[in-house]
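What follows is a structure written as structure tokens; I'll ask about it next.
Every protein chain of the complex appears in place save one, which is left out.
Showing chain A:
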Amino acid sequence: MRPVYVAGAAVHPFGKHPGIKAADLGYAAVRDLLARTGITPEQVDAGFGGSTYGGSLLAQRVLQRVGVSGQPVYTVENACASGAAAVHLGWQLVATGQADCVVAFGADNLTGFGGGTLPLTTGDIEIEQGMVMPAAYAMRAQRYLHDFGAAPEALSAVSVKNRRNGAANPRAHFQGEVSPADVAGSRPIADPLRLLHCCPNSDGGAAVLLCSAEIAAQLPTPAVRIRASAVRSGRFHTGYRDMTWPEITARTAKAAYAMAGLAPSDVDIVELHDAFAIAELLHAEALGLADRGQAHKAIVAGEFDRDGRVAVSPSGGLLSRGHPVGATGATQICEAYWQLTGQAGDLQVPGAEVALTHVTGGGIFGVDNGACAVHILTTD
């Protein structure tokens, strides 16, 4: 396989955009991406668009508006990992020499559902019993606190850190800091999780340009290399699985580290799937950023701060940036791109050379998550 580069990134700011459809959010990001890179429609060999709620043929509806029409185009649905899956498929085409230049994006608009917990649509027995995503993560949180003697304050420390990071991110849904007392005093959602332990349902779009070395060299924008792109599905069973160990993340990350020839200790910044505060602790351990059962100590000690041992979600993560599900994986790549090219502004982690992005998709019956994607990007 040949090297694949990210040579451009663009995001439609996340937030509540009730009047803007998913296709319009994706279009805004893709139009901006082409403007920034100067790529013409004829240069685009293929397009992939990730979305969960954006409707049929979203990728076509977005890309045809900027002249990418006639080429192979796919709309990808992998729940919260849809955007990252779109990037992965684009990476495959470039890595295998089937394409030189691919647009990959993600977009979703969740405002249309109104407030409250996201509707789960797969109709399995747990959903028929009233299962909602916060409840699944709440039970994982209860068991984690129980097994490792962690205090609920560790969960709040995740929210405080990520809201602090997001306060400096102009693309984030929430751009204000919160205190531990704010988190502890927010409305209970599913014990022990409170409102500020949960990411918001947001609207947004994000797009990246994936290309060969030859194309990257011709563009005015800097490029970073994708060292690894891995996607895995959840292992289905209805037995006694350990819900404090997201093995899908561990398995996907192991494949990505092997592909990149890098170890967790090499990583400078991580954008991970903190849909709920407990998720940062679980996934940080599964990604090898902390020892098993120790992430709750690492977060409290500031090891995941922007100036800590490893910067976890310097963009603010899902807790601050928001979670328009299909757009999340793509926007993580954008944030990593800006970090590695020194364009992250107030979010910049000085000297960042290795970035890892991680997103898991969907709570469906019998698996902790239906899909997981891990990307590792480097400055060269």
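Keep in mind that, in the parts below, contacts are C-beta pairs under 8 Å (C-beta built on N, C-alpha and C of every residue); 3 or more make two chains touch, one makes a residue touch a chain; residues count from 1.
Operating definition for what follows: contacts and distances are computed from a predicted model.
A single chain of the complex does not appear, and UniProt lists its protein name as "OB-fold protein", one of "OB-fold protein", "Phosphoribosylformylglycinamidine synthase subunit PurS", "CoA transferase subunit A" or "ABC transporter permease".
Of the listed positions A:Q142, A:S212, A:T360 or A:T378, the one in contact with the omitted chain in the full complex is A:Q142. Considering the complete assembly, chain A touches the hidden chain via residues 116-117, 125-126, 128-132, 134-135, 138-140, 142-143, 146-147, 187-193, 236-241, 243, 366.
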